[in-house]
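One protein chain is absent from this view; the other protein chains keep their places.
Here is chain A:
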Amino acid sequence: MTDVLLEVRDLHVEFRTRDGVAKAVNGVTYSVDEGETLAVLGESGSGKSVTAQAVMGILDTPPGKITSGEILFKGQDLLKFKEEERRKVRGAQMAMIFQDALSSLNPVLSVGAQLGEMFTVHRGASRKEAKAKAIELMDRVRIPGAASRVGDYPHQFSGGMRQRIMIAMALALEPALIIADEPTTALDVTVQAQVMDLLAELQRELNMGLILITHDLGVVADVADRIAVMYAGRIVESAPVHDIYKAPAHPYTKGLLESIPRLDQKGRELYAIKGLPPNLMNIPPGCAFNPRCPMAQDVCRTDVPPLYEVTEAGADRVSACHFWRECLNG
């Protein structure tokens, strides 16, 4: 039986800026089990990274502020932790992989020193032990000739290798949870395949929970167990991966799935969701998606849809649409 590892409940995050208050996260609820891969899918600006930063405890505050919600990790609310305790969780229990490895690695420190630091700081290892550990990790993420490259600096590695080094860094202390924020977005498909393969393999081996943040519906279909779709700072639909691709229960998810060109067929016109995502300083009343939604009714412009339990087309699904049933069947 798998256990719930992380549970985010009704999380709200705001950014106070000179132009006003941006409601970046407006009630996000999701959970990840041990050994499970949750894909968080959504367009740029939908709040994926901010949610992840809140979970990691690395949110920019100010201007950011968590206004309400709970982040339960192994049953304990991290938001009630002191910064000192939080720091211990970070790195040892949960780690993050960023999109841009070059800017998240220290450019003036060798890769070996950065990997080794994890062991000297968190595990009290000697420098010699730390170096041996660093080589072992580089080997594990398949950096050819690890022992001879341990003294190299980040810029001396290719994009794909740097991303693998980031993975090594995140895995160093064998955390229970990994958050990967667009880990392959900047990479070519061939290198993306290498990196995703590696990540999936290590996750299986260590039985980690993985939150994979992405906007690529192909990557999601390849690796995820469950999907949470975000729009304007909310989860609008969440379901097991097979069910959602077969029958989406939210018009936004449906629009996304229909708007991707396919490798296996030459299409004519693509379905395009009309309009643009909302300005987070001025989210439309009712359902945030209503100005773009082909199914919108009057009620959508006044009443915020709650997360309805979807009781058809698979178990364990929710949708924030008043008309999820019509969407499923239409």
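We adopt the following convention: a residue touches a chain if its C-beta (ideal position, glycine included) is under 8 Å from a C-beta of that chain, and two chains touch if they have at least 3 such contacts; residues count from 1.
Here, contacts and distances are computed from a predicted model.
Taking the options "ArsA family ATPase", "Peptide ABC transporter ATP-binding protein", "Glutamate/aspartate import permease protein GltK" or "Lipid II isoglutaminyl synthase (glutamine-hydrolyzing) subunit GatD" in turn, only "Peptide ABC transporter ATP-binding protein" matches the UniProt protein name of the chain that is not displayed. Screening A:235, A:256 or A:293 for touch with the missing chain picks out A:256. From the options A:32, A:113, A:247 or A:320, the residue with contact to the unseen chain in the full assembly is A:247.
Within the complete assembly, A:273 is the residue of A:6, A:78, A:150 or A:273 that touches the hidden chain. Touching residues on chain A toward the chain that is not drawn are 43-44, 144, 158, 160-161, 188-194, 196-197, 215-222, 224, 241-242, 245-248, 254-274, 276, 330.
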